[in-house]
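Next up is a structure, given as structure tokens.
Apart from one protein chain that is not included, each protein chain of the complex appears where it belongs.
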Amino acid sequence: MSIDLKTREIKPLRHTYTHVARLIGGDKPATRYQETLGAQPSANFHYRPTWDLEHDLFDPSRSKIRMDQWDDLRDPRQFYYATWTMARARQFEAVETNFAFVESHGMLAALPEKIREEALVVLTPLRHVAWGDNMNNSQICATAYGAAFTAPAMLYAMDQLGIAQLLTRFALTLGEAAELERGRDAWLRDPTWQPLRRLLEDSFVITDPLELFVVQDVALDGLLYPLIYEGFVQDKLVPAGGAAVGLLTAFMSEWHEETVRWIDAVLRKLASFSSENATTLSGWAQASIARAKEALAPVAARALGEKAPAVLGDAAESLQRRLAKAGLSV
Amino acid sequence: MAVKTVKPYRFAPRDTVDKFPAPILYIGWEDHMMFVSPICLPVPPDTPFQALMDKILPDAYGMHPDFAKIDWSKVQWFKSGKPFVPEPAKTLRENGLGHKDVIRFRTPGLEGIGGAYF
Amino acid sequence: MDTRVEKKKLSLRERYHLMTRGLGWEPTYQPTEKVFPFTAYEGIKIHDWDKWEDPFRLTMDAYWKYQGEKEKKLYAVIDAFAQNNGFLSLTDARYLNAIKIFIQGVTPLEYYAHRGFAFAGRHFRGEGLRVACQMQSLDELRHTQTELHSISVYNKFFNGFHNPLHWFDRVWYLSVPKSFFEDANSSGPFEFLTAISFSFEYVLTNLLFVPFMSGAAYNGDLSTVTFGFSAQSDESRHMTLGIECIKFMLEQDPDNVPIVQRWIDKWFWRGYRVLTLVGMMMDYMLPKRVMSWREAWEIYGEQNGGALFQDLGRYGIREPAGFRDACDGKDHISHQAWLTFYTYDPVAAFHTWVPSDAELDWLSAKYPESFDRYYRPRLLYLREQQAAGTPVANKNLPLLCNVCQIPMFFTEPGDPRRICYRESVYEGERYHFCSDHCKSIFDHEPEKYVQSWLPVHQIYQGNCFKPGTDPTAPGFDPIKAVLDYYEINNGRDNLWYDNSEDRRNFEAWTAEARGN
Partner (left out) sequence: MSNVFIALQDTDEARPIIEAILADNPQSQLTHSPAMVKIDVPNRLVIRRERIEEITGLPFDLQRIHVNLISLSGHIEEDDDQFVLSWKR
């Protein structure tokens, strides 16, 4: 009897937290995602950071971009830690299956040497790019404003660490540990990679977290992923007998397709808030796409030969279309 | 000694007297922890010390049964922990009390509820 | 034909090394000190960042796998608890006030840690150390969110849960944990790690989580037990980051030793002061008690802390300066804090009460040195006044310690009859402290603590009223105006348990559920 009663409805006094109700338009049942919004302290800070005297610990004025409500920068994936972690755990089970499949079905043996070599030369140095990406998104999480935006930035940073490690595993599967050294050496010295390394190192000193977001997540990743994982891996290597390479890097394309939804939603929200925002973002995007295109050109040439300019051009065009849809003029 | 920072690190103190309606005075009644801690009050500097005893202390502490039993002639005063003899007719300023000074008074023979310093 | 030989399986150590180390590089297009501008200014000397030892070699795939499993289990419990009105199985709704303190005072700290470790994870040099910090940033985000999610069900049915983030930035007693963590986050990355990973996570966190979670288990709060222990499983990684970081700094250069020692002195004391709230929770807020604050302090503070500092002696580190005084406080601080909150309950977003006779007897047994002599008579007086309809409430605002921001109710070490007063004058301004150790923290870094946002002073400065409030209007009630600014619902979130809506509801719901 009492079991029946325990499950009987008791009328709640309220449906969600007050700060959440403010963000979702009133006291109504909130999703778990919504209950993670607004978690950042925002008033009455005590001490100025010893590492940034000009700003409060959390301070929207670190960016040129203005917003009334930073927690409006919602993630269309509605990721919170649990859903993100479980999604990545599932995806990496698939990665695991793919590695096992490739290793056990002689796909490595079947991989033409030329493809193997090309894949290693192009993909191994990208470990370092992913690490730089991880640094930049950690920085965005640390210095941008509002839990709604900074939390996905940290998830993005850790995705990049996962990608750096996946590329490491890829290199170790296709070759020996010396491949990592060779890739590192190319990253540090080979002229093919220097413009890209320079771009990343320049990005490490950007202090505006949203400018950094545009330079890294919008422009560089927006060009790099289509160029490498579609243009190079899917369209070039896979048809030429490199199915194994396609299988082992399938996560990257899937990841990119997923994360652009977040990136575009953030841009759209920022740009629609004010024409000043739209102008600033457009300026950053134009400059950083141009710069990223330039920096990727030698990598594209190494990967795709004479087709490089066309593939890179297509990637840039489709990125520009994305941004135009998000309300930027590029 | 100084904070280690990337650039010179100096900020105006947050609690200077100009920011308050009147200078802050802290008052503690020894052996009476029902009041938890010294209390914090803005008090105009031209308030006579007598007014502190006649008005401010009864408002703050009158609810305690010991308060009515205080023999004011025996009360011992301390300023920053050192014995202090206030002149009742003079103002707080004239008694040397300034912003964020702390005074305490001990009421000999009174040790709070049940002798438990409460 | 496969000419390559079968690869030998890599050990955990080798695999982790390849997966993490060597990802980073020395920049050449930008000066290193511009890319990593914050590694030197604290005075810590690091000669070889690669000497950092990774104790837990978790790659992201393993991280996702294990964390994913934990989350799946945790949310299954949270769902079941909410669906079955699990809160009706609590021993007593008084218990929930401990959880209110948790979401008001601890959950926002998890969030600060999330952001602070993101900063450290970006700005340290070696990859091993950075990855450990980044994972911790992620874990702390997890804790913030799982706590908000677990406690969400209580918010629907009880008061004092609905506005924790707003309260955290404003309410007087929450400036204690807020200033603590902002102090850490506003420090450089090495001090931050010493503060949070070592002093808080490694030395003190057992005192926070273990009693809290065991208390939850004892009192029928399955939801909190689950999130708590699930969070703790990350915590052991964090504790290890703390001790490894300390060893790393101490082994890198002898000049680091005095800097680290001073940080340990400071952060041990800062953390210990914050834990006063936990002591009070253990001794007073659990209807079924697990162990006293004193016992917990003896196990986790004295025994473990003792072993740890003995071990660190080989680096020239001694126990924290405040350690003896902390041990001295074990008979008193929980009682002093509870009495404070009881008499200030009109302006707190949780309920207090006078313990029952059986509970008073438990306290006497646990505190033979102090309870009957000092604290039982006080509580009995509060009970008597409450019964007479004149509950003791303080209408005076208290003097707060300029460093820990706790009202100055702590007594002199060795003399529980006397409040401990300390003060310093810096550039013509006077500052007050609750103890030698808070004073010494101030004296070392006065430029930092002149910025303290002290809630009592802020009220008097007129900064704690909603816009449009006119303090000169006739009949102006400053307490009501401050409660309004706090967004504490007067009569629902605050005041004593006995007459609370929480109590009435809980008794009605459980009577219905248990009756029939």
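Some observations on this one:
Here the chain labels run A, B and C in written order, and each chain numbers its own residues starting at 1.
What we mean here is this: a residue touches a chain if its C-beta (ideal position, glycine included) is under 8 Å from a C-beta of that chain, and two chains touch if they have at least 3 such contacts.
Because the structure is predicted, anything quoted here is derived from the model rather than measured.
In terms of the touch definition stated at the top, the absent chain reaches C within the entire complex. Contact with the omitted chain, checked across C:60, C:133, C:239 or C:278, is made by C:239. Of the listed residues C:217, C:327, C:380 or C:479, the one in contact with the hidden chain in the full complex is C:217. Mapped onto chain C, the interface with the missing chain covers residues 11-13, 55-58, 62, 66, 69-70, 205-206, 209-210, 213-214, 217-218, 225, 229, 232-237, 239-240, 243, 247, 290, 303-304, 306-308, 310-311, 313-314.
Assume only the chains that are shown with their structure count from here on.
Ranked by distance of CA centroids from chain B, the top chain is A. Centres computed as Cα averages put chain B at a distance of 31 Å from chain C.
Measuring from the averaged C-alpha position of chain A to that of chain B gives a distance of 58 Å. For chain C, residues touching at least two other chains, in rising order: 37-38, 41, 188, 448, 451-453. In chain B, the residues that touch at least two other chains are 3-6, 9, 11.
Here chain C touches chain B in the complex through residues 37-38, 41-43, 188, 336, 339-340, 343-344, 373-378, 380-381, 392, 394, 396-400, 407-409, 416-419, 421, 423, 427, 429-432, 443-448, 450-454, 456-457, 460-462, going by the rule given at the top.
By the touch rule above, chain A contacts chain B in their complex via residues 48, 50-53.
Contacts from chain C toward chain A in the complex involve residues 1-2, 4, 7, 10, 18-20, 22-25, 27-30, 34-35, 37-38, 41, 59-61, 64-65, 67-69, 71-72, 74-75, 83-85, 88, 108, 111-112, 114-116, 118-119, 121-122, 127, 130-131, 134-135, 137-138, 141-142, 144-146, 148-149, 152, 155-159, 161-166, 168-170, 175, 178-179, 182-183, 185-188, 448-449, 451-453, 458, 487, 505, 509, 512-514, 516.
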